[in-house]
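Complex shown without one protein chain; remaining protein chains in place.
To keep things simple, chains are lettered A and B as they appear, and every chain counts its residues starting from 1.
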Amino acid sequence: MRKAFSPTLQTHAGQPVTFGSLMHPFHGRSAVGILLACLAVVGCETQYGPERTYGLRKDPVIKNGQKMMEERPLPDRPGQLPIASIKDLTEQEDSDHPFYRADSAKRKEFLVQDLVRDTGLISADDRKIMEETLEKLFGKPRDPKVAITDKDGNPDEKAAEGLQVDVTTLARGSVLYREHCLHCHGITGDGRGPTGKWVNPHPRDFRSGLFKFTTVNRVEKASLKASRGDLARTLRQGVEGTAMPSFNLLSEQNIQDLVSYVMHLSIRGETEVRTVLGAFDAAKMEMVDEDGLEEYINKASRSVVKAWKESQAAANAIQVPTMAFDPNDIANVEKLKESVQRGKKLFEDKKTNCNGCHVNYGRQAPYKADDWGTLSRPRNLTQGIFRGGRRDSDLYARIHSGIVGSGMNPFGKDLKSDEIWDLVNFVRVLPYPEMRKNVGIEIPE
Amino acid sequence: MSVSPSTAPAHAHHEPGFLGKYVFSQDHKIIGIQFLFTSLIFLGIGGILALLVRIKLAWPMAEIPILRDYFPDNAGVISDTAYNMFFTMHATIMIFFVIIPFLTGAFGNYCIPLMIGADDMAFPKLNMLSYWFMWPAIGFAVAGFFVPGGHAGAGWTSYPTLASGSLGVGQGIESPAFPGSGWGQFCWLMAALLVGVSSMMGSVNYITTIINMRAPGMTLFRMPMTIWAMFITAILQAFALPVLTVALVFQLMDKTMGSTFFLPPSGLDFGNYHSGPGGGQPLLWQHLFWFYSHPAVYIMILPAMGIVSDILSTFARRPLFGYRAMIYSIAGIAGLGFIVWGHHMFQSGMDPRLGTGFMVATIMIALPSAVKTFNWLGTLFRGNLQFTTPMLFSLGFVSLFIIGGLSGIFMAATPVDIKIHDTYFIVAHIHYVLFTSSLFGIFAGIYYWFPKMFGRFMSDKWGKVHFFLTFVLGNFTFFPMHILGVAEMRRRISTPQGTILEGGLQNLNIFVSISAIALGLVQIIFLINFLGSIFFGKRCTERNPWKSNTLEWSAPTPPGHGNFDIPPVVYHGPYEYGNFEGKADDNLMQTEKAVGVLPSQTH
Partner (left out) sequence: MGKFWSFLFGITMVACVGLFVAAPFVGWWMVEPHSLHASRVDNLFYIILVVTGIFFILTEGVLVALMWAYRGTPDLKAGDIHKGELPGFIRPLANVFNTPHKIEIAWTLVPAAILLYLGMAQISTWADIKYLSRMEKQIKDGESPIVCDVSARQFEWRVRYPNSARLKEMQTIKANAGKRDWEKFSPHYDDVHVVNEVHAVKNKPVLVHLSTRDVIHSFNLPHMRVKQDALPGKMIPVWFTPISSNVDKEGKELPGKIWELPCAELCGWGHVRMVGRLYVHETMDDYQAWLAGVEKQQRNGTSPPQAVAANQ
């Protein structure tokens, strides 16, 4: 009886949702006038407010989270963000991390050691230049854009070609992001939405430009980001074992719009980060670059966009060869058995040293610090929860190119593709005791 | 017997100072009025929270002026976390800090000694403590809004493991399940615990007072319905509250001491956080909680029924129809109320065979309610209806309680409950029972006893305006919720756009929200009328302005310390309205000796 109506599918098709578009052809046409008037007062918005800006980042940039974590190897509790980015450096009272303790000696030490950059030390003039330049390049949350300029300051339309970061796509993405992602990932993609600090692992901070679960070939080029397909896969499948749910009921169009907007946030954020790290000196945050701050930001944005563009190239994707046999086929059970046993040997081998981190197949894995300054553990492989996806090809990619920022190294150089497949088969079998028995491997309980 | 007005108190007593008289008072009337004001303040707070909920539902992604400044990290939109906190605390405050203190605290304290002819409660100090135990509860309830993570947000039912999910022992109280399930939930639990202590002190006092301190001649079956309702409510509370207290302590221990009453053996996973294995069962909480909270629903409606019965009879100028049947049905509701808690849990994973038993018991509880309704209608028959403000609210109560009662049958029926469980139908039902019934009863009581409390009348004209708007807007707000529920709008959702079906209901939601906002604004009329009348209302010099029959109207207005200047003696029941030979008035007070056959005996 009711007309099919999907808010997630239809209301965000580019235009802001007006109340009229929500109306069923039957109901209450007479009431529309009154209700529209009431709505006009509040403003029927699915978009960000026009005056809302991204603003300059307030939290310090963590340059070496792993080293910093040596000070306090404790997992953060719900309600705490990773160390050194919980609060501005200026607000230091209520944290028990040495970085914030009253004696600023430790803080100074961190600054001098160049583990962290305190954006609070940037002078007001420089902040203003940064803010204005970034806004010129990337717009506001309501009207996002990626407007790269060439060396002469003219708009360079070719720079972001192929990234699908045109103004209309980003406008759609911004509306969707506000509805679905903002609550955790925050306005600037900093992972500090209202619930961001309550979930662990914390939502990805897009500004770092690091994406964990990708299929770009980092063995060849470590600077690669993520392909659109990778981001779309994460959106569709969610990340099992974290607070990132699946958004697979959104339409293809919506997913692609969101991917574009996330890329926009990441490009903007990383430009900012590179500027803070590159244009200023460590302790005092005084300008060191002689090109001028504005030009430095332009330069940074160009190089970030270039890295993203490269990541999309088919040649830079991991080439996953077909497995020598179909492991699903019951006829291949003997081959599978051999493959798994080879995988087990490799897992315990000195060459890979998987056991070194995934101690006792991950069941007794020690805590490690990651690049974001959080404590994390190498995966417990006996649980059958794979954050980067449970397809064979996903596991292949994890082993081949590693997981950025987490300490999982790429093994694509050291291992042949068949060897990686053996490891994949082994890892797939590990969580199932019955299957372990079938293929003849034993792991101590 | 004629009453000789006397200004001098019947017995001498020492005059306490200001603090002793108005703040740390042991006088039941002052304590009643203290409860009244406290509840009124919280009615305001709870109402504002309700409006925030409705604003979010009508315009889920809009930046609301003023409000947007409070949600900078959510781009000016009310965040889902805050929304959960709003509806949780709206329900908690309305139930534990408004309806229960209003009915049992304010009216119970004020009316019980006056209506049974006692000079005070049996335990005045305990009575004072009962009020002052509210304050730590209020402290926790308010403090919760300012703790890290915000106030509790797992619904007023606080089901584990959303409410109780926690880290391992010694890792702190913060919860990975929900920001408000850490310190916020702790505050919630403490507040509920302390309110429970306060209620328990009250109910012990009420039971003792009613049993032991009735005036000469006041037999049990000469007590007004208000007193009967308070008496049975107090018994309900005394038996049900310990169970809730136990449940609250269990959850507190789960939260702070690492016990696992509500944690299943398999433990829980929240991303990187893992609880250890537990030894408990989340369903246990639901059983314990509803064992109290279902009787609590009757705690929240029975006193209002009693008040309304008295007011209806007074202003219909007719004896209450079926006085004894009314008492038996209240007792029936209370008795059955203890064996129906499972109807909140039909879909909870409890054994479905238990559901069948609970269903039959639940459906039968509609019977005493129906009998009461018919009796109220019978009271109006051949009456001489005086449409004063308290009468209008009482008639509104009868009219709208019928809706709330009938909609209850839907959810009592197990298969139909599959459809409407956790939808807005439930929300409509609870608001018809608690807003348009309990709160109407409270308003009726305030308008009715105001002259006795403060010696002045509330404005009848503005009272009627208040009733008219509340009645109309109340229906506008809550009746469409039935339709929303039938059309599959889920409960406790922060935007009505989650599913396709809900998306089609957006305009009805906007209508409801606008009505709700108007309904909220209308209560300002009441507030001004109430506060203004205390100081500027028409003076009430008579003892019995409504020409009623019950004992409180034979006391001076307002009653002094010790209540009665003439110790009352009761000769008959409270509902004798009719023609009396040699008497100009059509009422016969309980202290007046009857001449001839009583109206209640002739009908």
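We take it that a contact is a pair of C-beta atoms (placed from the backbone, for glycine too) under 8 Å apart; a residue touches a chain by one contact, two chains touch by 3 or more.
Since the structure is predicted, the reported quantities are computational estimates derived from the model, not experimental observations.
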Hidden partner chain, touching residue among A:T215, A:S301, A:S339 or A:T352: A:T215
Which residue of B:A331, B:I483 or B:C540 touches the chain not shown here: B:I483
Hidden partner chain, touching residue among A:Q237, A:S339 or A:T352: A:Q237
Sole residue of B:T92, B:S494 or B:Q590 that reaches the chain not shown, by the stated touch rule: B:S494
Footprint left on chain B by the chain that the document does not show: 79-81, 83-84, 153-155, 159-162, 165, 177-179, 263-270, 278, 281-283, 316-318, 321-322, 325, 347-349, 352-353, 355-356, 359-360, 363-364, 366-367, 370-371, 373-374, 377-378, 380-387, 392, 395, 398-399, 402-403, 406-407, 409-410, 412-416, 418-419, 421-423, 464, 468, 471-472, 475, 479-480, 482-484, 486-488, 490-495, 497-501, 504-505, 508, 577-579, 586, 599, 603
Interface residues of chain A (partner: the chain not displayed): 1-4, 6, 24, 26-28, 180, 183, 194-195, 215, 227-230, 232-233, 236-238, 240, 243, 245-246, 248-249, 314, 317-320, 322-323, 326-328, 330, 384, 390-394, 396-397, 421, 424, 428-429, 431-432, 434-435
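The rule we apply is simple: only the chains that are shown with their structure count from here on.
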Contact set on chain A toward chain B in their complex: 2-8, 11, 19, 22-24, 27-28, 31-32, 35, 38-39, 42-46, 48-49, 52, 75, 77-79, 141, 178-179, 182-183, 186-187, 192-195, 198-201, 241-243, 376-377
Of all residues in chain B, those that touch chain A in their complex: 59, 61-65, 68, 71, 73-77, 79-82, 148-149, 167, 171-172, 174-176, 178-179, 182, 269-273, 497, 500-501, 503-504, 506-508, 510-511, 514
